[in-house]
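Heads up, one of the protein chains got dropped from this complex, but the rest are sitting where they should.
By written order: A and B. Residues from 1 in each chain.
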Amino acid sequence: MTALPDTAYHHQSDAVQARFARIKARDVALRVQGLGKVFRTPKGGETIALRGIDIETHRREFLCVVGPSGCGKSTFVRILAGLETASSGTVFVDGQPVNGPGADRGMVFQGYTLFPWLSVLRNVMFGLEENGESRRTAAREAREWLSLVGLEFFADSYPHQLSGGMKQRVAIARALATRPRILLMDEPFSALDAQSRARMQAYLIEIWKKIDITIVFITHDLDEAVFLADRILVLSAHPGEIAELIEVPVSRPRSQGQMLEREFRATRARLDALIHPPDDEDDVKPAAIKPSIVTRLVAHGDEVE
Amino acid sequence: MGGIASSTPTEAPRPPIADAFGMSPMRRKRRSWFGVPKPLGRRNALSLTILSFILPLLAWSAVSYVPFLWHPLIQVSDPGAVDYLQPGMRVDRETFATEVAAAKEAGTAPPQGIPSNPVYLPAPHEVAAAFWTAITTRPTFGDAIPLPQSLWHSIQIIFWGFTISSILGVPLGVFCGTSPVFARIVEPFIEFVRYMPAPAFGALMVAILGIYDGPKIAIIIIGTFFQQVLVIANTTRRVDGMLIEAALTLGARNLRLVRRVIVPAVLPQLYRDQRILLGWAWTYLIVAELIGTSSGITFFITQQARYQHFENVYAAILIIGIVGSATDIVLALIGRRLFPWAKEEA
Partner (left out) sequence: MRFPAIIAKSLTVSARCLRVASLSAAPLFMPLSMGAAHAADAPLHIGYSDWPGWVAMQVAIDKGWFKDAGVDVKFEWFDYSASMDAYSAGKIDADLVTNGDALVMGGNGAKSVMIMLTDYSNGNDIIVGKAGTKGLKDLKGKKVGIEVGLVEHLLLIDGLTKAKMKETDVTLVNAKTNETPQVLASGDVAAAGAWQPVAGQAMKGAPGAHPLYTSAQAPGLIYDVLAVSPTSLNARKADWAKVLTVWDKTVAYIDDPKTQPDAVKIMAAKSGVPPEEYVKYLKGTKLLSVADARKVMVDKDGLGSLYGSSRNADAFNVKNSVYKTAQDVKSYIDPSLTNGK
């Protein structure tokens, strides 16, 4: 690891430094202490999915979680949501230990989890009604949330009539409607095409700016992580442990154009180094030129590269 | 395959070295009939549907009308001098040949006959005629019941049997599917009972429910209910877990979770299960209608089979088939309206 010469991502501009100081001055919204998760295999063995995770995020922080496949990032966010129980350690939200799913944490899933039998409006109303709001209040609030995600004109549509990006915007509105402290997002844009994903990232940041919410965002797209996050929690695999907690030096407000900036590239390079170490890559040797039944030879001068 | 040896300078230009190893590009078009199903065009689908009925009908007609196809028997038209043969009787080909040979040898009149199929396989036109007679003829005597009324009676038996079974079985199945504890208490016993043949309860049902429609409906219920609980439970278990998790994070719990999420989520599949189960209910009708006083279309079948009037038997079977598939088509159309988001399921 230390072999990597580029530590440029450590360098933060004054504005960025001031911003981090401001964030750290806010209350701790989420505290994870000594979190571990062990799965039992059917044969009686054990797999350690997560070990010794300690992290604090502050109110209105945007935390991304990245890591190689199998690092337990999904398990991590599911434990935060209360959908799975930790084998050890505790999760605190606003100082209160978490026990099962709760309205203080909203969740947006990777797949489309809108209820297909309900209209868009009724989907957003769902959580409000479950938490005791009258139908009328729920409908009024739901409309506001829909306009926040720009879908007020689709209130009476049904999920199967919407595009993937629109569905996820409804899902975000639905998760936010119950006014959670933390919004958990488990690779919410990974099923979308590149353009929609970029648009959704921008939307998400706009929403995040407007309301008081702390976001924990799981992704395997490293550019996405750098683009969105204040800090990036990098997990290693087998077992899932904290490899590094990176403070993203890219200034805000963010735009797609910043991807060419030095801070962005440096952070991205660091993530690459952490997640795809060079010795991990397959050695690709040029294929030996040998007549074989599957080789279709091409004429001299007809090469593509 | 063409190699270098076969290529001549006059041939059309081709990739320079493509055939250096005696290979030619695989250009032969091979159509694959199997693969990931793609929707057929409306027209194609319709003509294939028609074909699926025409083909069996053609096979049936061929076996019935082409004398050298099957026809294992000879229908005697003139017994000749053979004492035990009678006009109209169907005899093995071999027996018939033996008798003809014997008669020739003895110089007596040989029997005559035409190739025929067993009485169990009437020809299409015979069944068609029986079908028409069955649905149009009014019986002239007393309390004999015309076929349409018998059918209506049968449909009512099915309706009540299936409805009562569903009122009990669907909720029970849903609870088994959503609560492992509940499932453990209920399902082993139901698994055990479902192997018991429903008809065996016939006499008991008569003793409890009398001789009219009660025991018949009960047999339909016994035949349907236990399967129903298990099928519905399994369907419910296959509910998309993500939807439940989403609902949990939104605060839904327990009965509200079942009512507002699990049931709506499985409803399209549940509806389809019910359509299949309704078909099963029909299969119990034939036993149900032999219990208590005789009634309904399957009693008609039983009685006609006893007298070897198989054209009537097939006509009645045909009627059941038509009623059954018509019901199913109607239910499918309703399902498509009810569950527009789950077209492929409903």
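Details
By our rule, contacts are C-beta pairs under 8 Å (C-beta built on N, C-alpha and C of every residue); 3 or more make two chains touch, one makes a residue touch a chain.
Owing to the predicted nature of the structure, the values given are computational and were not obtained by experimental measurement.
One chain is not displayed; in the complete assembly it touches the shown chains B.
Note that of B:300, B:314 or B:339, the residue touching the chain absent from this view is B:300. In the full complex, subunit B makes contact with the omitted chain through residues 84, 86, 89-92, 95, 98-99, 139-144, 200, 202-204, 206-208, 210-211, 290-295, 299-300, 302-304, 306-309, 312.
Assume only the chains that are shown with their structure count from here on.
For the pair subunit A and subunit B, the distance between mean C-alpha positions equals 51 Å. Those residues of subunit A whose C-beta lies close enough to touch subunit B in the complex are 81-83, 101-103, 105-107, 109, 111, 113, 115-118, 126-127, 130-131, 158-160, 171, 174-175, 178, 291, 293, 296-299, 302.
Against subunit A, in their complex, subunit B makes its touches with residues 15-18, 20-21, 23, 242-243, 245-253, 256, 260-261, 264-265, 267, 339-342.
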